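Omission of a single protein chain aside, the complex is shown with its protein chains in their original locations.
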Amino acid sequence: MKKQFSVDPNLCTGCRTCELACSFTHTVDGKAGRPRIYATPGGFEDLWVPVTCLQCDDAACVKSCLVDALKRNPETGAIELNEAVCVKCMACVAACPFGCALVDPEQDKVIKCDLCGGDPACARFCPTKALTYKPSELKASKIKVLG
Amino acid sequence: MVRLTINGRVVQAEKGEMLLVVMNREKISVPAICNHGAVEAFGACRLCTVEITKNDWNGWKNYVTSCLYPVEDGLIVSTHSETVINLRKTLLDLHLARHPHSEHVRQWAMEYGITQTSFEEIPDGDDCILCALCTRICDRMGFAAISTVGRGHGKEVAPPLNEPPPDCTGCLACAQCCPTEFITFSDSGTSREIWGKQFEMITCKECSKPILTKDFAETLSKTRNIPADYFEVCDECHRKATALTMGKISQWQREDTAS
Partner (left out) sequence: MVIEPRGTLYPRVKVKDVEKIIESSIVNDEPEKTLLYSPNGNSSSVEKYKNIPFYAKQQRIALRNLGMIDQYRIEDYIATGGYQGLAKALTDMTPETIVDEVKQSGLRGRGGAGFSAGRKWATCASAEETPHYVICNGDEGDPGAFMDRSIMEGDPHSVLEGMIICARAVNSHEGYIYVREEYPLAIMNLQLAIEQATSYGLLGDNILGTGFSFTLKVSKGGGAFVCGESSALMRSVGGDVGEPRAKYVRSVLKGLHDKPTVLNNVESFANIPPIIVNGGKWFASIGTEKSTGTKAFSLVGKVRNTGLIEVPMGTTLREIIYDIGGGIQDDRPFKAVQTGGPSGGCLPKEKLDLPVDFDSLTEADSMMGSGGMIVMDDQTCVVDLAKYFLKFLVEESCGKCTPCREGLYQLHSLVDKMSDGRAVESDLVLAENLSKSIMIGSLCGLGKSGPNPFISTLKYFREEYIAHIRDKKCPAKVCPSLISYEIIEGPCDGCMACAPACAVKAITGEKGKLHVIDQNICDRCGACKAICTRQAIEIH
């Protein structure tokens, strides 16, 4: 079965280990990358949500890219951004309704979650298992942002 | 699969792959400034030229641009032979004469040990190296708002009739990809200017941060079928909203289990 992120905000303590893990995994030339995942306040006391890309089926980022720099990796299911192709028009950054395509100003490029090639560091390092990466049936496109 | 030799090392590649792609994969680097993954190889800068031969060519050698040369079995490639280095130096030397004020050009020339041009400096030489990446990328985006005009030494990149280009959406892809940062634009919080054309920016409903031009967003909505309201919120505020939504669901679950 396809693996997916599973998030349980009730377990998240907002320790931001996921962000650090992501950042260091995406180090280039000694420069740590900007995290693709953000532990974000969930609106209630002690409630944190690790917001990360859900690799949507009918992804807005892929649709918005006019030069086809975003393609799904058939092995991992991740929508990967090909840096060599990206023209930095920011269409995907603007289009993602979850805010999961973003700019890394330090490395001067557009970034998004690539599932670390199939074993996401964020989930691996989450001390409370609020974030796990495991087989799941949930369709990402079923999640809608409530107003 | 084909086998070829690059700088004495045997490497494998798919038949028909471009030599430069193979070299990049093997971490063998040559300057290739008119090349970009979003567009087809063009062969304008000629800096990626390498020397090739084959065992049965009786010592005959050829010089080809690696960005455009499909690899074949038995190819013997030298990326830094004396002739090739000499060619690259001449090309950089010529660039330095034409674009004396470009920091990027200085940098590239420096890497080949050239700090001063041997040729007559062109005093009013601008920084455009005529790689045509901007026009090709603009074409690739489907806008074709700018093009090269004229020929020879007087060639330049310009919008039609040198007026604000009607087809430009202000996406900035050209400026972002220009290897010498020659294309200028200005962004204020609510407006943008490029190629002499003014654009209104969409700003985030929540935090007022500029997101992208209205023209670009409208084009994307129309041609790519993306709901227009997606573009009304910036990435950071989108993440916040996502967290709040998921937070609400979790809070309900919490309350459910508590009661």
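Per-chain residue numbering starts at 1, and chain names A and B are given in the order in which the chains are listed.
We take it that a contact is a pair of C-beta atoms (placed from the backbone, for glycine too) under 8 Å apart; a residue touches a chain by one contact, two chains touch by 3 or more.
Being a predicted model, the structure only gives us computed values, none of them experimental.
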| item | value |
| --- | --- |
| Visible chains that the absent chain touches, using the contact criterion stated earlier | B |
| Among B:Ile129, B:Cys204 or B:Met246, residue touching the chain not depicted | B:Ile129 |
| Sole residue of B:Ile76, B:Ala97 or B:Ala158 that reaches the chain not shown, by the stated touch rule | B:Ala97 |
| Interface with the undisplayed chain - residues on subunit B | 41-47, 49, 63-65, 68-70, 83, 86-87, 90-91, 94-95, 97-98, 118-120, 129-130, 132, 148, 150-155 |
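Operating definition for what follows: only the chains that are shown with their structure count from here on.
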| item | value |
| --- | --- |
| Approximate Å spacing (C-alpha centroids) for the pair subunit A, subunit B | 25 |
| Subunit B residues touching subunit A - in the complex, by the definition given at the top | 36-38, 137, 140-142, 171-173, 176-177, 202, 211-212, 216-217, 220, 224-226, 230-231, 233-248, 250-251, 253-254 |
| Complex interface listing, subunit A residues touching subunit B | 7-10, 38, 40-44, 47-49, 51, 60, 63-64, 66-67, 69, 82-91, 93-102, 143-146 |
